[in-house]
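Removed from the display is one protein chain of the complex; every other protein chain stays in position.
Let's turn to chain A:
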Amino acid sequence: MKKILNTLFVTLPDTYLSLDGDNIVVKQEEAILARYPLHNLEAVCTFGYAGVSPGLMGACASRNIDLTFMTRTGRFLARVIGESRGNVVLRKEQYRISDDDKRSALVARNMIIGKIYNNKWILERATRDYPLRMDTDRMKKVTASLAGAMQQVREVEDLDILRGLEGAAAVQYNSVFDELILQQKKDFYFHGRNKRPPLDNVNALLSFAYTLLSNDMKSALEAVGLDAYVGFLHRDRPGRASLALDVMEELRGVYADRFVLTLINKKLIHGKGFYRKENGAVIMDDDTRKIVLKAWQERKQEKIIHPYLNEKMSWGLVPYSQALLLARHIRGDLDEYPPFLWK
């Protein structure tokens, strides 16, 4: 399995990134802030309006380093993509599946099974670990209904029915998500998902974590030669990385939601680190964003055993390994797409 390399996050808005030899050089008004060799990086992610030289864009594209631009609040703006990797045959097959509703449904339903399975496991694990701190009866009811939903999804061959079941399962899971927040309840609570803009601290964190995960997912898909913008479950829309969103479904819970819960429950972040704009949007301040990014990077280094590949790897490689398995399925080497079922 490949090695996970580092990601450089640039959160200072008045910086300029350029290329010098094989180094990325970060400048702030002509003063050099930092210099890193490119071969140690796999992604560069900028927040705010950091400028980048065309030379560096080219170097990143040719070395398959993912260069992403986001707003200060973490909303995705653009990314630099080089020549498509992998082979055309694989991508054409991907497009064929995407055009065929039934074949799309067969792949997408495995992803949804993965999602429901993982979310159910998150709830079961929490109920087992903290039986006295949550409404166990309510949790048991939800996990039972998730188990039922999983049974139904297994049989579905129609995309719209699949979307309906997925939505219903998400509503169930969201209805008890607040129970999983064990600390700092005054500042962190979950009364339902809202986005664009997020209206409370937890939703702001979730949105940010999903953006980070989708960036990792997009570059993983491109790295194995798939087109991140052509999906099976999510419909095509210009600028939307539908396939990345598809594969992300199974990872949202175990990867992003649990990450957010850890930040809150371990008190790594505090309510003071968030502020509200006039339109109600909740935004984290610069220090909090740095804490979140640091924790995200550290999380990526943690080791797990991949349940399907049975191989020890870091969490950061899970998006890549799922992209690899999906490519193998599309190529015909695997009869079905094996979702990531967390243990």
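As a convention for this text, a contact is a pair of C-beta atoms (placed from the backbone, for glycine too) under 8 Å apart; a residue touches a chain by one contact, two chains touch by 3 or more; residues count from 1.
Definition applied: contacts and distances are computed from a predicted model.
Student: Just by its UniProt name, which of "Sulfate adenylyltransferase subunit 1", "Nitrogen regulatory protein P-II", "CRISPR-associated endoribonuclease Cas2" or "Succinate dehydrogenase iron-sulfur subunit" is the chain not shown in this complex?
Tutor: This omitted chain is identified in its UniProt record as "CRISPR-associated endoribonuclease Cas2".
Student: Among A:Met111, A:Leu293, A:Met313 or A:Leu326, choose the residue that contacts the chain missing from this document, as touch is defined above.
Tutor: Missing-chain contact among the listed residues: A:Leu293.
Student: Touching the hidden chain in the full complex, which residues of chain A are there? Just list them.
Tutor: 3, 6-12, 15, 21-23, 26, 33-37, 39-40, 290, 293-294, 296-298
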